[in-house]
Each structure stands twice: as structure tokens, then as C-alpha cells.
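One structure follows; several queries about it will come next.
Left out: one protein chain. Kept in place: all the others.
Coming up: chain A.
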Amino acid sequence: MSGARRSANSEAMSENRSLWRYANPAEFMRVSGVILPWAAGAALVLLLGGAAWGLFFVPPDYRQGETVRIMYVHVPAAMMAINIYFIMAVASAVGLIRRHHVSFLVAKAAAPIGAGLTLAAIVTGAIWGQPTWGTWWVWDPKLTSILIMLFFYLGYIGLWAAVDDPEKAADLSGVLCLTGVVFAFLSRYAVEIFGDQTLHQPASLSLDAETNVADVFYWPLLVTIAGFYAFFIALVLLRARTEIRLRRARALKLRRAAMETA
């Protein structure tokens, strides 16, 4: 965006608003415009590379056979399902405490991505579970808690959609997200703590575990996880930028309408 256009825009926006608030989106647009192509490029390379590695250059597992390859979608998606909600909670907290408006928009932009990846984790898990466990779905603690996550995302998206005033919607959904993150953790542990029987294997990888998945499976998995993160960052920035542009367009339209009627 050229300097002249930007200043024209911010002039249009700053009418009866404090400058500080709209200084922030402008800065966000500048920084995110620089990051976006890099994140998108990294996502493309890592996802394609990781998928090719996982699909063609990893031996089939000695018990799961070829179905093990679904891990390269399932594990990153399940990881993101939980992490994105946490990211949204942090963004909402920043938004509520510092009155940082872009922060709310990032949380709003992240929610559908989180919901989509949660759904992806559930669907890929079911596709994997059918040949391996012999069932599409079990009410197992891990499966239940990921399904619960989906409803937390849907509630958050629903609240944004239901409140007309975008300022109010931002604050209310921020309050919901912060309350939700507490109860999402609680329900996760509530279903896991007395989970007598579990079909789901323990976490495929964690930093403090002694045994992770075997190295041949491990490295391509790290690549696809990095790819999912890059993909998420690119998509969040893109969606947040679109939202900011939409609001600018709306503000300009309102201004023009006001000038015409005056």
C-alpha cells in the first residue's frame, strides 16, 4: 500500500476515533504484509515436503501398516486443535487488558481455522481408527476431549456472529474465550482423570517423554508440524488482514454516505 493511500485511509478512519487505535491496524498491516508471503511459502514447502517424505519415503509400520501415514495429518491437526484455542485465549487477554483491537481480530481469525483443524483431527482419527481399532469412534477420553474442543470453537464463532456491534462482539467473545479456556482444561482433565479404559495411544511426541515414536517416523512428523504452524500463521494473517480491509471499506462507505446526505 502506498504511503499516500495509507495516510488517506487513516485520515478517513480517525474521524472521531483516537488515533492510537487506528495506528495499530496500520502497523499490523505493514508487518503482516511482510510476514505473510514468507509464512505462506514456508507452509507450502514444509507441508509438501513433509507429506512427500511421510507418504513415500517412510517404511510402513510393522503393526499398523500403511495406515500409519495418516499420523502426518492427524497429529499436527490434533496439536493445533488445542494450541489454537490457547493462542486465542492469549490474544483475547491482550485485547481485553490492553484494549488492543487487532488482537481480538487475530483471535476471531484463528477460530474457524481451529475448528477446521479440530474437525480434521477427528475425521482423520476416525479414518485411522476404523482399520486399526475396528471402530470409527469410541468414547475414549482423548477423543471425547477433542470433540469438546470443537464445541468450544463453535460457541466462540457463534457469539461473534450473533452480536451486531463489532466492538461489543470483540469484548464479549474475549470474555467467553478466557472463561472457555479454563473450562476446556477442566473438561479435558475431568474426562481423562477417571478414564478407566483407553484405546488411544499416549502422545506421539512430547519434549519430556523418554520414548517418542521411532526416528524414521519422527523427523517427517516434525516437518509437517512446522508446516501446520506456518500454514496457521499465514492463514490467520490473511484472515485478519481481510477483516481489517473489510472494516476500512465499511468505514469509507459510511463516510461517503454521510457526505452525500450532508
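Here is the rule we go by: contacts are C-beta pairs under 8 Å (C-beta built on N, C-alpha and C of every residue); 3 or more make two chains touch, one makes a residue touch a chain; residues count from 1.
The rule is simple: contacts and distances are computed from a predicted model.
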Chain not present in the shown complex, as UniProt names it (candidates "Pyruvate dehydrogenase E1 component subunit alpha", "SoxAX cytochrome complex subunit A", "NADH-quinone oxidoreductase subunit J" or "Heme exporter protein B"): "Heme exporter protein B"
Contact partner of the left-out chain, one of A:Gln130, A:Thr179 or A:Thr242: A:Thr179
Options A:Val102, A:Leu143 or A:Val191, residue touching the unrepresented chain: A:Val191
Contact residue for the chain not shown (choose from A:Leu154, A:Leu238 or A:Ala251): A:Leu154
Residue numbers in chain A that touch the chain omitted from display: 96, 148, 151-152, 154-155, 158-159, 162-163, 168, 171-172, 175-176, 178-180, 182-184, 186-187, 190-191, 193-194
